[in-house]
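Every protein chain but one is kept in place in this view of the complex.
Order of writing sets the labels: A and B. Residues in every chain begin at 1.
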Amino acid sequence: MPREFEITYNAKNIYDDWVYDAHWQFLIIPVENENQHEVEIEFSNSLFANTEYSINGYGFKTLRVHPKKKFKEITFEAKFKFSKEEVDPYNFKINPDISLAYNELHNSDFKIIHERFLKSTPFTSLENKQEELFKFDNSISIFDNLEALNLFIFKYIKFTAGVTEVGTPLKQIIAKKKGVCQDFTHLFCALARNNGVPTRYVSGYLDQDSGYVGDSQMHAWAEAYIPEIGWKGFDPTNNILANTNHIKVCYGKDYNDCAPLKGIIHSQGRNKTIHTVTVESQQ
Amino acid sequence: MENIENQIFSSYQRNPDLYDEIHDKKGKVKEIYQKLFNLYGEHTINDYVSLNNKAKASFFNQGITFQVYGDNNVQEKIFPFDLFPRIIDPEEWDIIERGSIQRSKALNLFLWDIYHDKKILKDKIVPIELITSSANYLDQMNGVNPPGGIYNHISGTDIIKHNDGKYYVLEDNIRCPSGVSYVICNRTALKKALFGVFNHYQTHTVTNYAENLLELLESVKPKGVDIPNVVVITPGMYNSAFYEHSYLAKTMGVELVEGRDLFVENDFVYMKTIKGPEKVDVIYRRIDDQFIDPLEFNPDSVLGVPGLFAAYKKGNVTLANAPGTGVADDKAVYTYMPQIIKYYLDQEPILNNVHTYHCSRPDELKYVLEHIHELVIKPVDEAGGYGISIGNRLSKQEIEKVKAEVKASPRKYVAQPIMSLSVHPTYIDDTESFEQRHVDLRTFTVLGKDKEFVLKGGLTRVALKKGNLIVNSSQGGGSKDTWVLKK
Partner (left out) sequence: MLARVANNLFWMGRYIERSEHVARYLNVNYFSSLDAPNLKSQDRQFVLRSMLFMVGDPEKDLDKFLKEEDVLYQIGLDPSYSSSIINNIKFARENANSARDLISTELYEAINKFYHFVINYPKEIFVKNGLHDFTTNVAEMTDILRGKIRGTLLHDATYAIISMGINIERATQITRMINAKYNDALLSQGGENDKFRKSFEWTTLLKCAESYDMMRRFYKKTPTSITTLEFLILNPNCPRSVMNSLNQVNRHVKMLNPEKRYNKDSTAFLIGRVRSEYEFKYIEEIDEDIKSFIEDILKSLVDISDKVDEEFFNY
């Protein structure tokens, strides 16, 4: 039985001085895929500026706003309605001969096909010593290793809002052992890739009623590619596999590929942004 | 020496170890240069002093200058221009031209491949690191089919003649190669100064570059466009190549725009004109990938156009060169050029590659560290001749410093044998005489779907400092008019 979701995304931007020229690009629309269907979009802004839909460089749908008059304040509201199939994250089988999957990881064509999600990025680069943080145990399956990694990160980082920001490098997060979902996810990506598993950063929403930890904005988790199984979602912030409550918007190498809001604003002075997201669902 | 009456060359010192472009090994003036040599000999050195000053003033007055930012003022400088032209005979030019086209085509196929099936990686001809560790590989270009299948519409190939008399390629510039306007300015300046000499030679024209470029740009128009609107985009008038950008726009008869003149609406690109918005179809861009669209790449860029990349990806506008082309403009890729040419074209390279040692490979790193005094060490990702160390010119301490840097980040460096660039008589201001100076040659290749064109001339750059091998203008290089003779 599919669940009906309704997500409301609000953003308010306030500037000290007049803004004469601004462009925003939102990457916040739930993606349509095998279990998220019929996404309806309502989008409005307080300046009644025209909204354009486009596709970004990685193939995800974006919303763009470019007001044609000056302003000091603008609010955006987006509503997304869609239905989602119940996801059973454990609905797969592991080949008893686990060495086959490991061999595949070492196959050079495999590495070439997945090179985008195997290379390290500024947000997912580790220092030499840190690569030792989590090493795979080849006597158990790749999936089991990834679940162990999920647990490891869940225990390693204490969920704390406000100690890190978008640009905090991974090595600091490892040192502080505190962070938010982006940080959990970046560390997961870094360590899984370091063990040869293609891993991508996923940006989306989390149904907060489900009782899981996320923040009031966008949530982040990881997807790892397991040979013979495919992409599997891991949410290290909650030490679970991604399930029906994880609503996917997009994926990329790291946060940079997935930033929900990009703004090109030509203005002096300070500015403030407030985001809120609510997710509601009904069976 | 012959022609002893040729007084302006009477003090010319010929170093027999260097390959002199106008003299043969015995010191005799080559046949092709004979007439020119005699014609120049009819003048006195005082004539040259005055002609040289006039040529300089002409460049200055035309505003063909670049700006040097000093401590508290901005100075305008001209690119030094040398009055003694370089002559390339038709047979040699044929090699250069075919070789330049071959490389451009191979690089284009390489780019298509690494943004599509990546066969060359799967076949293990080049290592995957060439793309995974390149800052210029754009993931966003994966699977994108640029119009006409062309990535490197415009290439600049840097070629030298070694003391074995053979041509070698030093670099393929396929991001935003500059210098073509100087080819044309040099020709104009030489004609003004010494028009008489042109009567004695059948020289190919160089003024047909713009029409060929425009034809190419029009040929890669987006689908569904009948007569494309072409523009040139520049970072602005403070860019050191601004003269060239305005020259190209003017001679093609198209608009020269800055990022702020363009905007994107519903994935189409428009320019802001006095009569309202006008759609733009093809953009010859002279800004780097990272700056073309702040929404997709560097968000701090004020040079680009928000939304441009999405419009490109949708096929509504063509960018030349294509985004992501820079990945093949990498000294590490250069070293695989013979294999790349062989792989895609099944041909032997027409122009030689300089043998390159990859410091990323342990055995080659060892060789480099042991033979550093006979090698040139180059960072793989610097342009403009920066960061180059020439082994036999370094002090002991400098050698140690370079070694330490290479050891610390081996992937960042490659090494090559020290090539001896050929030398050419060049008028030297300080001594008011002709002296040997090292030269190279940059050719300009335009590659389209069904066409290729190499400008018959190219830019001969000359290292004005005695003994210097680095010809880049940013390092005090000058240039010469370059004559390609008709068959």
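In this text, a residue touches a chain if its C-beta (ideal position, glycine included) is under 8 Å from a C-beta of that chain, and two chains touch if they have at least 3 such contacts.
Since the model is a prediction, treat every value here as computed from it, not as a measurement.
Counted over the whole complex, the shown chains touched by the missing one are B.
Of B:34, B:246 or B:298, it is B:246 that touches the chain left out of the display. The residue touching the chain not shown here, chosen from B:261, B:364, B:405 or B:452, is B:261. Considering the whole complex, the residue from B:27, B:63 or B:362 that touches the absent chain is B:63.
Mapped onto chain B, the interface with the missing chain covers residues 60-63, 232, 236-237, 242-243, 246-247, 249-250, 255-258, 260-261, 271-274, 276-277.
One rule holds in what follows: only the chains that are shown with their structure count from here on.
Work out the mean CA point of chain A and of chain B, and you get 42 Å between them. Every residue of chain A that touches chain B in the complex is listed here, in rising order: 23, 25, 52, 54-58, 62, 64, 66, 108-109, 111-113, 115-116, 118-119, 253, 257, 262, 264, 266. Of all residues in chain B, those touching chain A in their complex are 118, 121-122, 124, 128, 131-133, 138-140, 142, 263, 265-267, 294-296, 299, 302, 306-307, 309-310, 313-314.
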